[in-house]
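The complex appears here minus one protein chain, its other protein chains still in place.
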Amino acid sequence: MAKEYWRWTEYRWTSPDVKLNGQQYITCGIDVGSVSTQAVIMLDGKLFAYSSMRTGSSSPESSQKALTWALEGTGLAQKDVQYIVGTGYGRVNMPFAHKTVTEIACHGRGANFIYGPTVKTVLDMGGQDCKAIRIDEKGAVKNFLMNDKCAAGTGRGMEVFADLVCVPIEEVGQLSLTVEKEPPPVSNTCVIFAKSEASALLEEGWEVNKVLAAYCSAMAHRVVSLLQRVGVEKEFAITGGISKNPGVVKRIERELGLEALHPNIDAQIAGAIGAALFGKAFLAKGGK
Amino acid sequence: MIANYGYKDGSGEYFIILDTDKCDGCELCVKACPEHVLFMGEDIGDPLRDVPVVLVTEEHRKKLRYSCASCKPSKEVKNLPCVVACPHGALRHSW
Partner (left out) sequence: MITAGVDIGSKTVKVVIVKDGKILSKVIMPGGRKKDEVADQAFNEALEKANVKREDVLKIVSTGAGKKKALYAKDDISEVGADAKGVLFYFPNVRTVIDVGAEEGRGVKCDATGKVLDFVINEKCGAGAGSFTEAMSRALEVKLEDMGQMSLTSHGAVPMNAQCAVFAESEVISLIHKKIPKEDIIKAVHDAIAARITSMIRTIGVEQDVCMVGGLSLNVGFVKSMKDALGVDLLIPEDPEFIGALGAALAAQG
């Protein structure tokens, strides 16, 4: 089978410190994106366990699989989870969820959890969309913008490039930073046209790292213009799969003149964390 | 809360900017739009809020340039039916 360069590693995690101990609120947030699905389990608003895997062709199956995997080895059964909140693209098709909440609100809350009350601007670069969110110190949304029409600046766009240059997607970012001199960005925003442009550059003799640098640069530039529409206020943080791509992250920071906060937990699960926190809020409000 | 619905692609930036703090749910804009681009629904940024606010339908978010084209064939056209209908100035177009 041909190597699939776009395929990133799936994973799960259980907290080494937080233990099942008669907590009052056992909630779960499941973020079903078009590319990846995350399930997060929280006990009284503290991170207990989570999983991240590729979304299959069926959203309900993916959400169930992610939840089962997150629960694996924790000693907690699905029936003991009091409130499940679904979010993301596939939230409308999650039969076992108690409620669904939009990803904008979930990412706001999730970013506030991961980065703390100082974060005011969140950029989420997901598999098939790009979100710019301004939040207050509690994680409530003040201004937002979501772009899911165009693949430029999304994970799918990056996957197309990883495939084109035959570099595993997890290495793309680092590789793009190894250029001596920053090349001009690809002139086409459109992934389809940028791909042809990149093929031409490769044929002309450009090295792979240079082509990747040109693309990451174009992607960063586009994303920054979306951010500027909602306005950028410190502190600034990035969530979503592409937050793990230093090639794009560094270039965004350069253009904004602002460093992004570094998460001490996986920022790809921000949406699911927010969803689990909303679960706790709904339970506290009366469990409706 | 300010909500920006629409997209940016290679050809430009097309967003409808809604200020939900100014929206009181009167629905005049929804009725003014000939293409049914707008509707009343749950506040996307605040799931705990009960009052419905104006939103752009999911279907139209991705093709706003084309959805609004009948009222707004070019950048120069202002005074769109939805914008004029809103008594609180909660709506505007980015292009």
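Observations on the model:
Labels for the chains are A and B, by order of writing; each one numbers its residues from 1.
The definition used in the following text is that a contact is a pair of C-beta atoms (placed from the backbone, for glycine too) under 8 Å apart; a residue touches a chain by one contact, two chains touch by 3 or more.
As the structure is a prediction and not an experimental result, all values here were calculated from the model.
Although one chain is not drawn, the whole complex shows that of A:K65, A:K149 or A:K210 it is A:K149 that touches it. Within the set A:A140, A:L177 or A:C190, the residue that contacts the chain not displayed is A:C190. Contact with the chain not shown here comes from a single listed residue; of A:Q128, A:Q174 or A:S225, that residue is A:Q128.
Residue positions on chain B in contact with the hidden chain: 7, 9-11, 59, 62-63, 65-67, 69-70, 73-74, in rising order.
Although one chain is hidden here, its contacts on chain A can still be listed: residues 34, 57, 128, 148-151, 156-157, 160, 188-193, 200, 203.
Everything that follows uses one rule, which is that only the chains that are shown with their structure count from here on.
On the side of chain B, the complex with chain A involves touching residues 1-10, 13, 15, 44-48, 61-63, 94.
Residue ranges of chain A in contact with chain B, taken from their complex: 101-102, 104-105, 108, 134, 140-150, 152, 188-190, 193, 222, 225-226, 229-230, 278, 281, 285.
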